[in-house]
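For this depiction, one protein chain was excluded, whereas all remaining protein chains were kept in their positions.
Each chain gets a letter, A, B, C and D, in the order it is written, and its residues are counted from 1.
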Amino acid sequence: MTLLSHYNYWVVILLMMVGFYTMISRGNLIKKMVGLNVFQTSVFMLYISMGKIRGGTAPILMDAHGESSETAHVLYSNPLPHVLILTAIVVGIATTAVGLALIVRIKETYGSIEEDEINQIEAEGAA
Amino acid sequence: MRIRNLFAVVMMAGIYSLLSAGLFTIMDAVDVAFTEAAVGAGISTVLFLGALALVGHHERKPGHTPLLPLIVVLVTGGALVYGTMDMPPYGDPGNPVHHHVADHYLEESPHEIGIPNIVTAVLASYRGYDTMGETTVVFTAAVAVMLLLARRPRRPEEEEDEA
Amino acid sequence: MREQVIVRVGAKVLVPFIILFGLYVHFHGDYSPGGGFQAGVILAAAFVLYGLVYGLDAVQRVLPPAFVQACAALGVMVFAGVGVLTMFLGGNFLGYGVLAHDPEHGQHYGIIGVEAGVVITVFGVMVSIFYLFAGRGRRSG
Amino acid sequence: MTPPALVLASLLIPALGTVFVLLLRKNPNAREAASLVTAGVLFGTVLRVYRAVMAGDRPAIVLAEPIPGIPIELEAEPLGVLFALIASFLWIVTTLYAIGYMRGHHEENQTRFYTFFAFAIASVMGVAFAGNLFTLFIFYEVLSLSTFPLVTHAGTEAAKRAGRIYLGVLFSTSIVFQLLAIIWTYAIAGTLDFTSGGILSGRAAAGVVPILLGLFVFGVGKAAVMPFHRWLPAAMVAPTPVSALLHAVAVVKAGVFSILKITVYIFGIDFLTQVGASVWLMWVAAATIILGSLVAFTKDNLKARLAYSTVSQLSYIVLGAMLANASGIIGGGMHIAMHAFGKITLFFCAGAIMVVAHKTEISQLKGLGRTMPVTFFAFFIGTLSIVGLPPAGGSWSKWFLGMGALEAGQVGLVAVLMLSSLLSLAYLMEIPLKGFFYAPDEAPHHEGVHEAPTPSLIAIVATAVACLILFVFPEPFYELMTLVVTP
Partner (left out) sequence: MSEHYVILLVLVPLLASPLCIFSRNARAAWGFAVLACLTSLYLVFQVWAEVMATGPITYHIGDWAPPVGIEYRVDAVNAWVLLIVAVIGSVVAPYARVSVEREVEAGRIPLFYAAFLLCFTGLLGITVTGDVFNVFVFLEVSSLSAYGLIALGQDRRALTSAFRYLIMGSVGATFIVIGIGLMYVMTGSLNMADLAQLLPQVWDTRTIKVAYGFLAVGVFLKLALFPLHLWLPNAYTFAPSAVTAFIAATATKVAVYMLLRFFFTVFGAPFSFDVMRLDMVLLPLALVAIVTMSLVAIFQVNVKRLLAYSSVAQIGYMILGISFASVTGLTAALLHLFNHALMKGALFMCMGCVMYRIGSVHIDAMAGLGKRMPLTMAAFVVAGLSLVGVPLTVGFISKWYLILGALERGWWPVAILVLITSLMALVYVWRVVEVAYFQEFPHDEDTQEAPWALLIPMWALVLANVWFGIDARTTVASAEQAAQTLMGGAP
């Protein structure tokens, strides 16, 4: 039953591609960054979907020094994808911050944040 | 993203983030959801709004639709869908991803580390080095943004603006 | 201008609570969702809010830019410092087990130490970036 | 000094010479003296290597090992000694000549000239004593580079263009064909050492050998086998001493020497004969011989005519190598020597005519022989040697080449050799004939003209006399070459 068991991946992929498309097709630099954000967030969902266990629960143990007998019957979701994605989210925001700082500087020096206008200005400068 | 008001675009992206945070909660990733809400919907929206305040709210031209990106995206998406065909079914506890190291974290961390939030245990100890890398990335971002936006003498910049 | 007053008062009331919440998130990270990163973001948010309401100068009087930048750098050193400490105590880098007689306690100390590093850096970075963007806006505007 | 040290010294002496020349740049007399002394010491050193080799020694020394298993190695063997002897001896003569020429011509940047000249000689010694193909390739390229400033000495637009052609052709051929062939050889044989009897025998497939040999022959651009000969006439913009030593002796001879050496020590003449891989290249060489002569005919510029004559004559040596039998190799090796002495005489004369009478075109030379009798008589002797007529040394090498062609069963090639000799006789003899037997067009012009400056004149006479001596006393070269073919 590929269709049913994978539909959520496909939704995620669709969202991912919306972000990716925005990123590479739009000339507006802000839109590119938004696209990057959407793209990355969707990748996070892909990871988290992988970690999900049906009927599982958040990987926070019921008892601090939980006995194994107690943890055995509770089904926890896989914590590793969560950890990876926490890192990835932070990396994502870091990239966004740098990208936006660049956009601000580009606006200040070129007076535009449209890629084709910038290209035109650069071509004139080179000529 | 055909909306030309960038403000709306940014807000939509923020809402998307918030929704994905909700999805993360549904998928038991509460830590991730918390972070995504704080970062995706919070910090990143604030950053975008801050940037918009500096660069203006409107996209100047209607976006054109070049063919090449569409093809690239279709190929990429197609490849990914193709790839999911052989992926283990969603949520099946028997998937390889849930065993191997994941088992170790779930079963051993109570003895080895002894804190209930296994995500924190993995984050700070088993994969603490990744977290140090993550902290470094954040620090790097700060350095890069400082390099770009730190105060400069006023005069040369005004000359540049006029040029 | 009356809305301004409400906002100002509201902010003044909210900021301490946000800070408190941030600290809770940080120190309760072992038991519930949250940890250094989220706490750092929330703490930064408190000051960002303060800055938005009372202006950049006001918040920079409380937290000078040099201070937050130093925080950003300090956190990394704290995190790595814990690792170096474990190395001096005979473990590997970030091998918290050697921090106490009982390895499990050692793990606790280690995690608290590195989480402190994370919170310091994230707080410092977030506030720094806010300052930079806001400072840019003020001059160009 | 031990023989290996002598081999190394023959590389280091000219290299040190560059240092002395640079140090003494403020005092032209001392600078030229340093050049001369270095040249003399070098010749003495090479003579001692010669004695060691004749005594059966094969002194070798490893300098470095850039690639594991492929060292930079010097080794003196008979063929290399022959080349080193010629080059080092002619360096003395050329330096002498250059002193007169460069001063008489008021050339600029003379220090740079002497510096790179000495450096080029050092690389020639490296080529001569290369112990393996890799070392040969390296010094071959260093030679191209070190002669580049000499070719572009004038610094004019024409000189720059010539320099571009010079480096362009030499680098293109050596990198695209020669280097490919070298690496291919290494891939087949697993070694690049020069070994008696060759290293490819029994390892290379019969179909590969003709291609590989062709890559080498065309890859050694310095041998100027057509169609890769363009650099040679182009490089004639250089001052005459450069043309004389480098483009009539050292550079082009480094080319044909490499081909001889590769034929004998990489392929092995028995292997080549057995596979018949070189037959097509004999005809390429023959074509170059004839075409070069024909083009030489059309040139009125004296140096250009000599340049095409060189193109043609070089292919004699290539032909000798491709004949791949004892007579052919001996003839080729001896022709290196004979052509070197003959051609340098001709270039010296051309330079003297240019410096003293300011004539560059052959049609301007009428009657000049009466005012410069020594120069024109020397030219006559040089011509005899190039054409291969007694009593000049060139007759020996032509004899052996003809024998080689007969032994190889290529009667057609004997015809080519004879035809080409006739052609060269015609286009070279025109010059002394014009000089001695035609009346000058405008008499008064020659009044102030005398012979070349004394140092240059001594050089001219010395090489001309050497051409004659080599007719009666060719033994040293002959003995060396017999050592090459009978291991």
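Keep in mind that, in the parts below, a residue touches a chain if its C-beta (ideal position, glycine included) is under 8 Å from a C-beta of that chain, and two chains touch if they have at least 3 such contacts.
On a predicted model such as this, the values are computed, not experimentally measured, just so you know.
K.L.:
Can you list the shown chains that the hidden chain touches?
P.N.:
Missing chain, whole complex, touching shown chains: A, B, C, D.
K.L.:
Residues of chain D in contact with the chain that isn't shown?
P.N.:
64-68, 72, 134, 137-138, 141-142, 145, 152, 155, 160, 164, 167, 171-172, 175-176, 179-180, 183-184, 186-187
K.L.:
Would you write out the residues of chain B that touch the absent chain, in ascending order?
P.N.:
79-80, 82-88, 95-102, 104-105, 125-130, 133-134, 136-137, 139-141, 143-148, 150-152, 160
K.L.:
Provide the residue numbers of chain A that touch the chain removed from this figure.
P.N.:
Touch set of chain A with respect to the missing chain: 20, 23-24, 29, 32, 36, 39-40, 43, 46-47, 50, 80-81, 84, 87-88, 91, 94-95, 98-99, 102-103, 105-106, 109-110, 118, 122, 125.
Note that only the chains that are shown with their structure count from here on.
K.L.:
Quick check: more C-beta contact pairs at A-B or at B-C?
P.N.:
A-B
K.L.:
On a C-alpha centroid basis, what's the spacing between chain A and chain B, in Å?
P.N.:
Using C-alpha averages as centres, the distance is 4 Å.
K.L.:
Indicate the whole-number Å distance between the mean C-alpha point of chain B and the mean C-alpha point of chain C.
P.N.:
Between these chains, centre-to-centre, one finds 19 Å.
K.L.:
If you average the Cα atoms of chain B and of chain D to get two centres, how far apart are those centres in Å?
P.N.:
Between these chains, centre-to-centre, one finds 72 Å.
K.L.:
List, in ascending order, every residue of chain A touching at least 2 other chains.
P.N.:
Where chain A meets two or more other chains at a single residue, that happens at 58, 60, 64, 86, 90, 97, 100-101, 104, 108.
K.L.:
Show which residues of chain A lie in contact with chain B when the two form their complex.
P.N.:
1-2, 5-10, 13-14, 16-18, 20-22, 24-28, 30-31, 33-35, 37-38, 41-42, 44-45, 48-66, 68, 71, 75-87, 89-98, 100-105, 107-109, 111-114, 116-117
K.L.:
Under the stated contact criterion, what part of chain B meets chain C in this complex?
P.N.:
For this pair, the touching residues of chain B are 30-31, 33-35, 38-39, 42-43, 46-47, 50-51, 53-54, 111-117, 119-121, 123-125, 128-129, 131-132, 134-136, 138-139, 141-142, 145-146, 149-151, 154.
K.L.:
Looking at the complex, which residues from chain B come into contact with chain A?
P.N.:
1, 6, 9-10, 13, 16-17, 20, 23-24, 27-32, 35-36, 39-40, 43-44, 47-48, 50-52, 54-56, 59-61, 63-66, 69-70, 72-74, 76-77, 80-81, 84-85, 87, 89-93, 95, 97-98, 101-102, 105-107, 110, 114-119, 121-123, 127, 130-131, 133-134, 137-138, 140-142, 144-145, 148-149, 157, 160-161
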